[in-house]
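Submitted below is the structure of interest, expressed as structure tokens.
A single protein chain has been omitted from the complex, and every remaining protein chain is retained in its original position.
Now for chain A:
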Amino acid sequence: MRTQWSPSAAPVTPLSPLHPDDRHPCALGPMDPLRRSPSPCTSRPPSPRTPPCEMLGHVGIEAVLEQLKIKAMKMGFEFNIMVVGQSGLGKSTMVNTLFKSKMWKSTLPGLGVPMPQTLQLQSVTHIIEENSVKLKLTVTDTPGFGDQINNDKCWDPILGYINGQYERYLQEEILITRQRHIPDTRVHCCVYFVPPTGHCLRPLDIEFLQRLCRTVNVVPVIARADSLTIEEREAFRRRIQHDLRAHCIEVYPQKCFDEDISDRILNSKIRDRIPFAVVGADQEHLVNGRCVLGRKTKWGIIEVENMAHCEFPLLRDLLIRSHLQDLKDITHNVHYENYRVFRLNQSHALPRGPGWVNLAPAPADLTATPGPWKVRWQAHDSSDEEC
């Protein structure tokens, strides 16, 4: 159900037949052995591929889409995003620009709160509505990341938070009487802001990305890109891509999760431009009679939504217009499942208690990452770099 990805497309229906809160993802749709849903299906042999049959008239099956849409609109959508980066890289402004609302007050230096001595995570939740589609958006900020003199292990609180959300969901899921709709606080996407040095990734960036790409979907962006010319941006982007490959860091959209050829074509185009060089702004200016979001300097106005100036539209389209559902799917089907398998394996020795399964107490240190993805389906295109 993925529509053509182009930055200038009008808002597309953010729906896909799979709602992440369905208990059994395999319950809907044909049993396709190439579908990416591990655990529940590996114990049962996959049902034979059903051959398509000829339609003799119009039945009205396509109305099921309409029914799904109505149900989804009633329930609303949830999306949790985390922004990580050093202070002053425009994280709060970017969030405000992405969702065109004042989620946070972006501050000038000196007027904001003093820099925290340690990393603290702050979450803010808003409900945004557009065309009667409700989105419950939670943004988690990480002030104090990478600002200290010694930044060793500064990613631990972040990993702890992400795994903590998985743990919370898991605890709800293993109850005997479950809620109808488990509140989803898991982080669906982590946007990592790389400072525009123009050279290459710093050791802090590499260490952080290596650890987090195994736990959550990470989208790196070049922050404050208005200090780089177009040539400098391209050179910087190529160097970052080279560094990511050299250190086996798989950022979103991951190559191994492309379902079919059309996905691969679409995602390859995106992978070629990652990391996007973005600029955020929440002030409006008048340019050629239009009111645009931008930054006004003495030598010109940088328009945020102008593709010739920066790649913010690409980021917005990726996060909201085309891949929002995919981000949630991968979080639920891959990252969360990995965590769940890891935790269940930890507790397999325990006897069955009053609950359906007795989980070992959650480890005090939630920073242990479950390990590399356990890809259970056939990867039809073997990636060149095996890590």
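Remarks
Heads up, the rule we're going with is that a contact is a pair of C-beta atoms (placed from the backbone, for glycine too) under 8 Å apart; a residue touches a chain by one contact, two chains touch by 3 or more; residues count from 1.
To be clear about the criterion, contacts and distances are computed from a predicted model.
Of the candidates "Proteasome subunit beta", "Septin", "Aspartate aminotransferase" or "Ribitol-5-phosphate transferase", the chain left out of this view carries the UniProt protein name "Septin".
Touch with the chain that is not drawn comes from one residue among A:I206, A:C256 or A:A362, which is A:I206.
Across the entire complex, the residue among A:S101, A:T197 or A:S262 in touch with the chain not shown is A:T197.
Within the set A:N131, A:N150 or A:N288, the residue that contacts the chain not displayed is A:N150. Considering the complete assembly, chain A touches the hidden chain via residues 86-89, 108-112, 115, 147-152, 195-204, 206-207, 223-224, 226-227, 229-230, 239, 243, 246-247, 295-303, 308-309.
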